[in-house]
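Missing here is one protein chain; the remaining ones are kept as they sit in the complex.
A, B and C label the chains in the order they appear, each numbered from 1.
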Amino acid sequence: MSDSVDARVDALARDLSNWGRWGPEDGIGTLNLITPEKRVQAAACVRSGTVMSLALELRSDLPQPPGSGRLNPQHVMTETGSDAAVGEVVSGYSDDVLAMSVHAATHWDALSHVFHRGFMYNGRRCTEVTSGGARANDVVPFAGRLVTRGVLVDIARSRGVDALPHDHEVTVAELEAALAEQRVDLLAGDVLLVRTGQLGRIAESRDWASFTEANGHLPHEPGIGTDCLPWLQERGVAAIASDNWAVEHLTGGDGRLPVHEVAIVHMGLPLGEIFQLDALASACAADGHYDFLLAAGPLPVRGGVGGPVNPLAIR
Amino acid sequence: MSDSVDARVDALARDLSNWGRWGPEDGIGTLNLITPEKRVQAAACVRSGTVMSLALELRSDLPQPPGSGRLNPQHVMTETGSDAAVGEVVSGYSDDVLAMSVHAATHWDALSHVFHRGFMYNGRRCTEVTSGGARANDVVPFAGRLVTRGVLVDIARSRGVDALPHDHEVTVAELEAALAEQRVDLLAGDVLLVRTGQLGRIAESRDWASFTEANGHLPHEPGIGTDCLPWLQERGVAAIASDNWAVEHLTGGDGRLPVHEVAIVHMGLPLGEIFQLDALASACAADGHYDFLLAAGPLPVRGGVGGPVNPLAIR
Amino acid sequence: MSDSVDARVDALARDLSNWGRWGPEDGIGTLNLITPEKRVQAAACVRSGTVMSLALELRSDLPQPPGSGRLNPQHVMTETGSDAAVGEVVSGYSDDVLAMSVHAATHWDALSHVFHRGFMYNGRRCTEVTSGGARANDVVPFAGRLVTRGVLVDIARSRGVDALPHDHEVTVAELEAALAEQRVDLLAGDVLLVRTGQLGRIAESRDWASFTEANGHLPHEPGIGTDCLPWLQERGVAAIASDNWAVEHLTGGDGRLPVHEVAIVHMGLPLGEIFQLDALASACAADGHYDFLLAAGPLPVRGGVGGPVNPLAIR
Partner (left out) sequence: MSDSVDARVDALARDLSNWGRWGPEDGIGTLNLITPEKRVQAAACVRSGTVMSLALELRSDLPQPPGSGRLNPQHVMTETGSDAAVGEVVSGYSDDVLAMSVHAATHWDALSHVFHRGFMYNGRRCTEVTSGGARANDVVPFAGRLVTRGVLVDIARSRGVDALPHDHEVTVAELEAALAEQRVDLLAGDVLLVRTGQLGRIAESRDWASFTEANGHLPHEPGIGTDCLPWLQERGVAAIASDNWAVEHLTGGDGRLPVHEVAIVHMGLPLGEIFQLDALASACAADGHYDFLLAAGPLPVRGGVGGPVNPLAIR
């Protein structure tokens, strides 16, 4: 199977490569498609003035794929109200420390998160990413860029289910059908949010362990397949995010993530993972508007190969 | 001096208290002033479609006030491109961990960050903030709220300096003069960004050590004084942020932070600290527009007494 | 049941209290029973010159009782050989960071780890232990004290099992029978190591999850009961350690740990937890010597309410 993955990835890499498209120094890939004009267009999507945070609450029991080795958010206090109370101070303070794997909660993958045949996006060698962090393609320039029109495409709803089955690969036909049903256009420079229902399912069942540990190296989960990538390129999508761990359909197999390899390494297309989309989907369904202003610049972690983010959908 | 601080704080607390104003369960204080209509108004401030991140880059050498005990952002890699290179893998990944004091970089203080006479905002006992985090008034509900019109008031520019002197307390008269010069109205529900030039001065001189360690318990720094608080209340300001560590004028004295005590505990007015405002100020000066859409919802840290944020000014 | 626990703890506290016994400033309790002469005696137990580490290897998958909230050892690299290889340097270095809950691996409880009715050992108020750490009774003075004669008492072997059943409470009669069978005297100033077989059972089955999560708030595990405490006091035992999480028999009940309350708070008797005793037990059984020189001073963590330790049995 790896042979066919290799062949598929190599072919897509050839067809969809954006290396050099925005100059040799570029480190943000398809985020270049977000222009100032685009943001003016996006601001016009603010109709009622409601806001939704698409971030998962940071806490220590977030679900993680088996073998991920990722550290869930650890929140510890370095000064508390208990201390203030027993100290009988007039004025007191609390303070806290947060530690987490960047990729354990809602985040953007930077273009230094994935390597293919020794390279990362724009022809940079993977050896630019050492223990000191990413010397190229880090997440910092995403911070002031990621504001544009967002479009939600609710595949779960379109398929009539709360959540897609674990073995469901989202196709171009499904994306197009759902967009048509939702009567929303996908435009160049948009960020596309694909709802699978996966994160909500996990959150509701609270059955993290059985779900994530069942399938060996990687979990199964619904998401887009590589067939969607030419379509995303053609439409000029600036970035794609989903309510699952990997954006792409995981089949629990050999550990290859072909969408990651093509999208991040060759297209320079950022992936947003573990976005909470259920409440947004309900709101969109209620008023029929599936587009909004998306303000989703991550924390500017120097050398970061990912960035924690509180994505805001402003409708 | 503490006596007079006490008297001043107690008087202001009496005059400006918002406890109960938004019900007994409220934990977001003056953020209640941000209405949906307000955000529609804010979206109309998007004129050119440019964006600016007001966050300081997260790295391990950020300046900290002496004795703060705060941990600067620590970014460590758990998987690297070096590993991928020596492993000669077809596809490889990098991954990272971020650990930091929430209040060490650009952040919002939650309404559980400060206690006065045993209480925090809305009459909650300080003992609700234990080693397990804040059981009330945590930062989570800020995440989906903090989108509104932002107004920059550039006091440094108005005073004709790159940065205000360390012992400069910003007054109501100065705020009003600068707003008038800038020809911008401050409206109810706005977030006010007060530029002192402090953060830029530190960043330029790179002289963290001498600056921050010179004055014992707390550094001196320019910022607003308690006299500004009635004015902020009257104007209906939803939150205030500044390009310094404490928003308020620090005099290196007895460790009391009267603006914190009144604003956070009694008014329920969130303070945003370590916001980078220099580039924004230049842009505002260039085109004469000092208002913008501010999307500044922090990461939703459960139990968090502060929240890391990448504030985005969309103009 | 809590009533009877309360009554039992209060009675034992009255009978066994060592508060004041070694002066009002004392913070090491029964470690005072380890005299220089005692160590000379202990050194005479070095017969063959073999050494055994009783520490569990530090890694991220150590078993933890459910709800403990403890962070397993996290080992991250800040410089690697991969980096050196791709950098083609003549000489290179690696470096690492370790983060862990002190009580997640092999450790000593300090006398500031437990409070009873508002107090800790020697009449210090529990409020001496704030977010800044323990201002009294911290683990630091253990570091240069904990070298003495160690005696292993192998209850599992004595009972003819690999590991005691989960609901087994070790009694004084069993301790005495095993010591008699082992033909070893327990002397004043000794550290007693009680083997239950629990840690080895867990390590072998690797069935952490089912074991630790089965019983709600606290797991069941074999260990000593409060009835052993008068006997330990009478014998002049300096400290006690076991191959389980809590030294004492856990019944999964109401969360009270009566041995902890009496031993640590009232007797000032340090408990050593998660000690690996299986290999030591085999060696003792093989040559018939159950006493040895025990060098078990923990890392001197300032303010620490526990201390990580590599206990060394030198035989």
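The rule is simple: contacts are C-beta pairs under 8 Å (C-beta built on N, C-alpha and C of every residue); 3 or more make two chains touch, one makes a residue touch a chain.
Note that this is a predicted model, so its numbers are computed, not measured.
Engineer: If the hidden chain were put back, which of C:L33, C:A134 or C:A263 would touch it?
Structural biologist: C:A134
Engineer: Can you list, in ascending order, the subunit C residues touching the missing chain?
Structural biologist: Counting only subunit C, the missing chain is touched by 2, 6, 9, 35-40, 43-44, 46-53, 55-59, 69-71, 73, 75-78, 80-82, 84-85, 89-103, 112-118, 120, 125-134, 140, 143-145, 147, 256-257, 260-261, 293, 295, 297-306, 308-310, 312, 314.
Engineer: If the hidden chain were put back, which residues of subunit A would touch it?
Structural biologist: Touching the chain left out of view, subunit A contributes residues 76-78, 80-83, 85-86, 97, 131.
Engineer: Name every residue on subunit B in touch with the hidden partner chain.
Structural biologist: Against the left-out chain, subunit B lists 60, 69, 71, 74, 77-80, 82-83, 86-87, 99, 127, 130-132, 209.
Going forward, only the chains that are shown with their structure count from here on.
Engineer: Under the document's definition of touching, what chains do subunit A and subunit B have as common neighbours?
Structural biologist: C
Engineer: Counting residue numbers used by both copies over all numbers at the interface, does the subunit B-subunit C contact come out same (over half shared) or different (under half)?
Structural biologist: same
Engineer: Just how much do you need to spin subunit A so its Cα atoms sit on those of subunit C, in degrees to the nearest 5?
Structural biologist: In degrees, rounded to 5: 180.
Engineer: Would you mind pulling out the distance in Å between where the CA atoms of subunit A average out and where those of subunit B do?
Structural biologist: The separation of the two C-alpha centroids amounts to 27 Å.
Engineer: Whole-Å distance, subunit B centre to subunit C centre, using C-alpha means?
Structural biologist: 46
Engineer: Would you please write down the residue numbers of subunit B that are in contact with two or more other chains?
Structural biologist: 76-78, 80-82, 85, 97, 131
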